[in-house]
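A single protein chain has been removed from this complex, and every other one stays in its place.
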Amino acid sequence: MNAVTPLKFRKALQTLDEHIVEIMSDSGEGAQKCGQSFGSIAARMGNGVWTVEIIPAEIQPPARSVAGASGNRIRIGSQRVTNGGDEADIAIAFNEQVLLGRVNAGELKPGCIILLESMWGEHEDPKIVAQYTETRDRLLGEGYRVIEVPMEHECRALVQDPRKGKNMFVLGMLCNVFSLDMNLAREQIAFIFGKKDRKVVQSNVALLEAGWNWAEEHLDFKYRVPAVKSTVPQVVINGNTAVALGVLASGMDICAMYPITPATSASHYLSDVFEKAGGIVHQAEDEIAACAFAIGASYAGKVAVTITSGPGYSLKQEGIGLAVMAEIPLVVVNVQRGGPSTGQPTKVEQGDLLSVMFGSHGDAPKVVMAASTIEDCFYSMITARRLAETLNMVVVVLSDAALSTGQQPFTRPTFDPDWLAPPVDQNPVPDGAKPYDWDAVTGLSRRFVPGQPNGMHTLTGLAHDKASRVAYDPEINQQGLHARSLKLAALQKMLTPPPVLGDPTGDLLIVGWGSTKGAIEEAVERLRAEGHKVSSTHLQFLQPMQPGIKEILQGFRKVLTVEGNWADDPRDPLIDESNRRYSALAMLLRARFLVDVDCWTEVRGRPIKPGTVYRAIRERLAQIEETHA
Amino acid sequence: MNAVTPLKFRKALQTLDEHIVEIMSDSGEGAQKCGQSFGSIAARMGNGVWTVEIIPAEIQPPARSVAGASGNRIRIGSQRVTNGGDEADIAIAFNEQVLLGRVNAGELKPGCIILLESMWGEHEDPKIVAQYTETRDRLLGEGYRVIEVPMEHECRALVQDPRKGKNMFVLGMLCNVFSLDMNLAREQIAFIFGKKDRKVVQSNVALLEAGWNWAEEHLDFKYRVPAVKSTVPQVVINGNTAVALGVLASGMDICAMYPITPATSASHYLSDVFEKAGGIVHQAEDEIAACAFAIGASYAGKVAVTITSGPGYSLKQEGIGLAVMAEIPLVVVNVQRGGPSTGQPTKVEQGDLLSVMFGSHGDAPKVVMAASTIEDCFYSMITARRLAETLNMVVVVLSDAALSTGQQPFTRPTFDPDWLAPPVDQNPVPDGAKPYDWDAVTGLSRRFVPGQPNGMHTLTGLAHDKASRVAYDPEINQQGLHARSLKLAALQKMLTPPPVLGDPTGDLLIVGWGSTKGAIEEAVERLRAEGHKVSSTHLQFLQPMQPGIKEILQGFRKVLTVEGNWADDPRDPLIDESNRRYSALAMLLRARFLVDVDCWTEVRGRPIKPGTVYRAIRERLAQIEETHA
Amino acid sequence: MSTATLCLQHLAEDRHALEDYQGGVPRWCKGCGDNAILTAMQRLCRDEGLRPEKTVFVSGIGCSSRLPHYMRTYGFHGIHGRAFPIAEGIKLARPDLHVFVNTGDGDCCSIGAAHWIHAIRYNMNITVLLHDNHIYGLTKKQASPTSPLGTRSNTTPRGSYLEAMSPLTVTLGVQNVSFVAQAVDWIPESLFQVITAAYRHKGFSFVRVLQRCPEFVGNMYEPWVHDPQRMLMLTHEHGLRVSPALSKIYRNQQEHDPSDIHRAREVASSEDPIPVGILYRNPEVPCYED
Partner (left out) sequence: MSTATLCLQHLAEDRHALEDYQGGVPRWCKGCGDNAILTAMQRLCRDEGLRPEKTVFVSGIGCSSRLPHYMRTYGFHGIHGRAFPIAEGIKLARPDLHVFVNTGDGDCCSIGAAHWIHAIRYNMNITVLLHDNHIYGLTKKQASPTSPLGTRSNTTPRGSYLEAMSPLTVTLGVQNVSFVAQAVDWIPESLFQVITAAYRHKGFSFVRVLQRCPEFVGNMYEPWVHDPQRMLMLTHEHGLRVSPALSKIYRNQQEHDPSDIHRAREVASSEDPIPVGILYRNPEVPCYED
């Protein structure tokens, strides 16, 4: 049958700038481990890598189900890779159903190569055989190059339970196809199964080599994605791990949390390292308690962190307001997921910006930052802790489901003692000093910590005077709101303008924040290469906003934000400028700079693709070019 | 001693357009009852009236304390009175300390008349005597006309416990001074003490008359504030009572709440009337439960209401998001108080607009209305219930501490059966109908209610398709957010532009929302009378915004919002356009219409005075007139 | 089912078949105890002849809280921890509806604890099933309040440091408690019996079901599953009646009078053997909605 390729041939080694691989299986079959290992090996060879988890909706979805695909997308390149890219160039599937899920979602490039487990064709259950052949033939019909691979059959020769071994066999195939260093592959296996006994390692290495050999014999293609081995040590971790390491590096040693997808894994990692490094993760009874617990710990002299996602953040709104009012330093991480309400727990969205800025009742000014890369997730925590402590303020760091599970290599941070929190001050408070000696210009005041002689006072969430006495005087209330708001201006003066990618002037400026950075910049660079006058800038601080933004906006005919949250579409019959609901950042920019900032957004629960952004920008450019033609 | 006026003289009857009276005592001495009665009598005579409660900070503050003033400000006029006005024209104080509180707060007009209880001058405690004389002399020195009145002494002749009777004696004095109808006064007393036995009524009438006589003999002034008795029946109630009556009139019969100042009294009133009218107030264990309880009740076929204030609203954010996501009709009332955090529980602020609009995580579109008068508090509830049910949406009604305790007469609403909710639909659901048959243009879908045959489905806060099945498909998520957002546009198309007070064009337009309406319009009318080109408009809907606003803004050189929330002051050294934090409405208008809307705000925990607004506008007008001179 | 047929049907007092209560295909792991609870629920609805359209299953968030999706009745899959107040609102607005609550040990005993305590006080006529698998399932293995001391989880890698909370003793400590029972997913007959008694009790009936989670707590209950003598059947004329067939297997039985709250509290404290049956019942406690 013509889908199977002839057995003998000569291979041409094809050199590629980049390639996107997808590996999918039923959950529990280890496609994820395979994908991550593949990514790590490539990274260690010096390739740019970005891996995206393919997560099934259920904990244990039924076998061979379209919605049950579990695995990884790995994008490797010769250069740094900043996002998951567009459609996949090659797919490896452990059964045809999980494959279908990805095909239907439009995740595979038309006509791409598909390596498909062939065992289902000989399954005793005729229904399964029918499903298999039907799907295979449909894909062939649609022009995909389906190559059937007897994975299980090949593995059975080496291990009792081939279902468990397949993934390393596939890893071997990939090493062959992408000409990866087999020694690194063997090290990787040793690393993964290191804890288990040598036998396990050996048999997995055997599977690896079997996969390599099978590919060498049966596949008529072989690629090389040139890599420049970086001279500095690299780490390959996901965004939640980066957050956890950042917490550690920042000197914060108390994390209060309540489990919630997709934020929890950060706390999992912390629970692990804290047990060695000292520090504690407190799993509270709910998010309200987690927030209050962190506030208590911060008040007592530390800076504590609480990590959550949308629904948990909504519950923390009141507690966060207390921290703002009492000027208790606090770091809050919101790993955004699809909303509103329970929404899409495992999917990415950028829907919480405004609720973070405005959600607590009354005027509750706080610092809001957004991490835009995995490396950023790490460094944001260090900045956040310092700002919280310097300003006696709440600092919220926004991450999201894409960053939390995405993996990317970056230069291993070299620890800097300055990152750490200063020791808790227990010296007597100077006579006459007050807990809220608000500086008239900056709103700043010194921090009082329990244990300091001469500093006794009662902190309160009620309106209070400089001595922290409950106050009913109209002027004092005005003064308190004034001081707390001034601190944001004081910080803003210390910030630098956001960098611009591309020329400082042109037809169109794209503005973004958070995890969309990689996709936006890739699209912009592509369009610039095509000669379009488009540039982009990405905001690290959403509140306060960095200086110099107005000047940047003024350099362009049109400004467009690209965001992963909701915005009404002006092409809808009922939507016009008098009722259009703008995306979060677009609204903030319009309000502050009175520039007619437009927005393009998507809430499809998946990372926004560079190609999608590319097309969206193209459309806008066309409009501009014709209006200005 | 020259402060005491000679005993015999001839009085001139002075006719006034309006007058502001303040009555203050230690709490428990009944100044509030006196003030409210005075207001009601005047209202029944046809005067315009606005009463503001003077509330002490503590439940039972120490006697004779500056912060302990309890009482009322009553502003009466020949025309309709829409706010509490500026400084008081006359003050009656049961002791000099509570008086001091008001003087220091700048609530009294310089040199105004003060009727002061004189007993403290002969008190056995020399400290008290000293305090008294010192204060009296200070005030005399400052030019106030202090008239010492032996209230207690006069009352002792008539009752055992003069401390309890004083307030009716003072009421009598006021009836004399303002030439009020003594028969109405007697009726009022009968009404108040009706429940008690006749003796009580009699002795209080005696006190009333004694007060009248004393004033007649000893005071050399007498006023008349002409009144036109209205032909239609009037009610005199405060904003919370109006909300409660509105709930009743709207046909909502379930209110779930958790006590919180200043919202609770609405539920108190409801608990009372529901026991007669049917319906139930459920005091839940907390606000989260109150919100969830109301959601459950609404889901089951009613439209329930939950009433709270800032801190409670923050706790409801997650639940409100669920109602938005599942499209369950729900009415939420937020009686705003001073924030952030516990803030100033008894004081007015307009600080929750943005948290109401954006506070729930993810995109959670809901209708947001603001009541601007006490009458509005009533009708808003009827509108809110209807909108919630027509749109299957959350409708939030904003009130505040000023409206909640302020009293004003308005035409008694004549009940309209159309106000009521339709009966719960229990007919079978037509075949093929889905619980979320989102209309492509309006986003609307029919409501399914448990008990309807053929309508069984499971409602969820997770992303779902038209059949309410949990959905992971990217397009379905996009579709759901789309439909929920469209409903706001659909509503907006049904709204009419806000009316403009004054000319449609001019130098300056004032925009406001909520309880500041009376003060703003009074200031604007005053300035217009002085020939300034200023107009104002007041928004009833904040989300969606009414149509036609852009056209209104365009008619003016400058636009200024006046709000009771925080905005940075551009005159602060660190504040500039790149970091200024605008007030809530100003930000929304700027973002939507790209008009350079400026804002003037105050967060002094008291109703914004027409005079204050007047001066703020004057300042802006001066700037405009010179820049355009 | 067409509208017409439906209406006709309602003229007669209608009976339903099991399928009439079966909704979407359950998405729980193989061997998950939730499946047994679902089956018992569907059987209850059929045997008690509950009209699907008059029945509402309310839940919070968690594996267990997905149960309403698998019933072909009305369902309210709410938010985490808030199933109780939602159910109370439904019941108060519509006393004519049969209201059930399915909740997890995290949903009920952790984030929902305040609502749980107060739901007991309100004593509305609601039937509650606590799917107690001693772990956070949906969020992939974190310790819950009912996790035994030393449970290794993702937030307690070295083992949890708190004794497990007993939902039974807590419930029995709250004023107005009117019905408390315990069952296990692996004895369907008594599970069904207990749930039926709970449904028939007028008031807030709280049933804790020990539910196996093979995915994350593995074979925690295997010793009990395999040694019936480690189960303690609480028998009583007004309580559990163990069938002769079952009695052959579960010989460890004890007469327990559900009206004695002090005894109930003592029995409730026993973790091994595991008591199964009705610990406490007091039909006298007034219902909030009355």
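So that you can tell them apart, the chains are marked A, B and C in the order they are listed, and the count of residues begins at 1 in each.
Here is the rule we use: a contact is a pair of C-beta atoms (placed from the backbone, for glycine too) under 8 Å apart; a residue touches a chain by one contact, two chains touch by 3 or more.
Computed from a predicted model, the values in this text were never measured in an experiment.
A.B. asks: Under the definition given at the start, what are the shown partners of the omitted chain?
C.D. replies: Listed by label, the shown chains it touches are A, B, C.
A.B. asks: Would you indicate which residue among A:256, A:307, A:348 or A:444 is in contact with the undisplayed chain?
C.D. replies: A:256
A.B. asks: Where the complex has a chain not shown, which of A:178, A:193 or A:299 is the residue touching it?
C.D. replies: A:299
A.B. asks: Touching the absent chain in the whole complex: find that residue among B:33, B:222 or B:268.
C.D. replies: B:268
A.B. asks: Which one touches the absent chain: B:259, B:497 or B:611?
C.D. replies: B:259
A.B. asks: Out of C:111, C:232 or C:278, point to the residue that touches the absent chain in the complete complex.
C.D. replies: C:111
A.B. asks: Any idea which of A:130, A:228, A:456 or A:622 touches the chain not displayed?
C.D. replies: With A:130, A:228, A:456 or A:622 as choices, the missing chain is touched by A:456.
A.B. asks: Please output the residues of chain A touching the missing chain, sorted low to high.
C.D. replies: Missing-chain contacts on chain A: residues 254, 256, 280, 282, 284-286, 288-302, 304, 318-319, 322, 428-431, 450-462, 469-470.
A.B. asks: Need a quick check: the contact residues on chain B for the chain that isn't drawn.
C.D. replies: The missing chain touches chain B at positions 58-62, 257-261, 264-265, 267-268, 271-272, 275, 281, 283, 285-287, 311, 341-342.
A.B. asks: Provide the residue numbers of chain C that touch the chain removed from this figure.
C.D. replies: Touching the missing chain: residues 110-114, 117-118, 121-122, 145, 161-166, 169-176, 262, 265-266, 286, 288.
Operating definition for what follows: only the chains that are shown with their structure count from here on.
A.B. asks: List the centre-to-centre spacing of chain B and chain C in whole Å, with centres computed as mean CA coordinates.
C.D. replies: Here chain B and chain C have centroids separated by 47 Å.
A.B. asks: Just the number, please: Cα centre separation of chain A and chain B in whole Å.
C.D. replies: Each chain's C-alpha centroid was found; their separation is 46 Å.
A.B. asks: Touching at least two other chains at once: which residues of chain A meet that condition?
C.D. replies: 311, 341-342
A.B. asks: For chain C, jot down the residues that touch at least 2 other chains.
C.D. replies: 61, 79
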